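Only a single protein chain was left out; the remaining protein chains are all shown in position.
Our next item is chain A:
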Amino acid sequence: MSVAIIIENVVKRYEKTTVIPNLSLQIKNGEFFTLLGPSGCGKTTLLRMIAGFNSIDGGCIKFDDKVINEIPAYKRNIGMVFQNYAIFPHLTVKENVEYGLKLRKVPKSESDRRVEEILKTVKMYDYKDRLPDKLSGGQQQRVALARAIVIRPNVLLMDEPLSNLDAKLRIEMRSVIRDIQKQIGITTVYVTHDQEEALAISDRIAVMKDGVVQQVGTPCQIYKRPTNIFVATFIGSSNLIKAKINIENGERYVVFNKDYRIKMNNLSSNVKDGQDVIVSIRPEELKIANKGLKVKILKGTFFGKFINYEFTLIDDNVFGENKVCEFVQDISDTNKFLRENDIIYLEPDLSRINVFNEDGSINLIEDVILYE
């Protein structure tokens, strides 16, 4: 039942403005695929094109081999879960879940069996005769999920389904969704602007900006080897520091200042001597050392397992407006706590940091994967 979704060069325009200029993606059968990006980047637009609520102004979308551009939404056999749940308020929980089965003329006995099964799966069986206004947000979202899945759709589409829930419930529902998806094995396209949620839930993620896919990959690939500084800063946080390439005797160095340079073994062969670069270092990729980047501590925040420090670079060669950088210190690693205005040296973990070209658009590390 479940299908692969092939999106080829699709275009979306609203009147004059082009929201999606040219976008291609291949979503595999049975995978949990997430569209991630800041709000307004076109995630909902793309999802609604798959659902059939938005027209496709160029290119095509296929379910397996079948082009669906002209198939109306109600014939696409999709399951959809909405941000505001969109439960029918005049129907009970059971009637909501039955709705799609009735339209498909599923025999009563089978319908009852499937409704019961799915309500048990989402742990809502005890509430089957309630009206939706008697349910909490999390419960309504479970009903919405059951209603979407029970019709055995080709694909399951979810648009920020957790963003109306409180933080604790969000984490709980996240694993409910993930578990049920794996159990049923249905192709799922999930939209969120919350990078943490995307990392936790997805098989693969497409990071989008301004209607353009920046990178597609597993959560781990995207976190470790972001393809540009937009991805590096949008997913997790990264300190961006200006530096220069120096090639000496065939060895490639990244030079931060006259006193400190690091030797990199995984830089791509296109880098040129003297090239300006941006080094992206995540807070957990920095360690206190005797040499390295000279920094001044601004403040430390205690989080239990670790301490988060804010600092500035003494030479002030941070990229961008925000000059405040961060690093984390594992509690177990140390018994020395830093104080405001302490001057220390920090050394980056050479195998993990990323180096981008001058404008941050290309990652200069060798093993970056743009599209997995």
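The rule we apply is simple: a contact is a pair of C-beta atoms (placed from the backbone, for glycine too) under 8 Å apart; a residue touches a chain by one contact, two chains touch by 3 or more; residues count from 1.
Heads up, the rule we're going with is that contacts and distances are computed from a predicted model.
Colleague: Name the absent chain as its UniProt record does, using one of the following: "Oxidoreductase", "Ferric iron ABC transporter, permease protein", "Formate dehydrogenase beta subunit" or "Nitrite reductase (NAD(P)H) small subunit".
Modeller: "Ferric iron ABC transporter, permease protein"
Colleague: Which listed residue, A:P72, A:P107, A:G250 or A:G304, touches the chain dropped from view?
Modeller: Answer from the full complex: A:P72 touches the omitted chain.
Colleague: Where the complex has a chain not shown, which of A:V93, A:I151 or A:I186 is the residue touching it?
Modeller: A:I151
Colleague: Could you pull out which residues of chain A are in touch with the chain that's been left out?
Modeller: 51-53, 55, 57, 72-80, 82-84, 86-90, 99-100, 103-104, 144, 147-148, 151, 157
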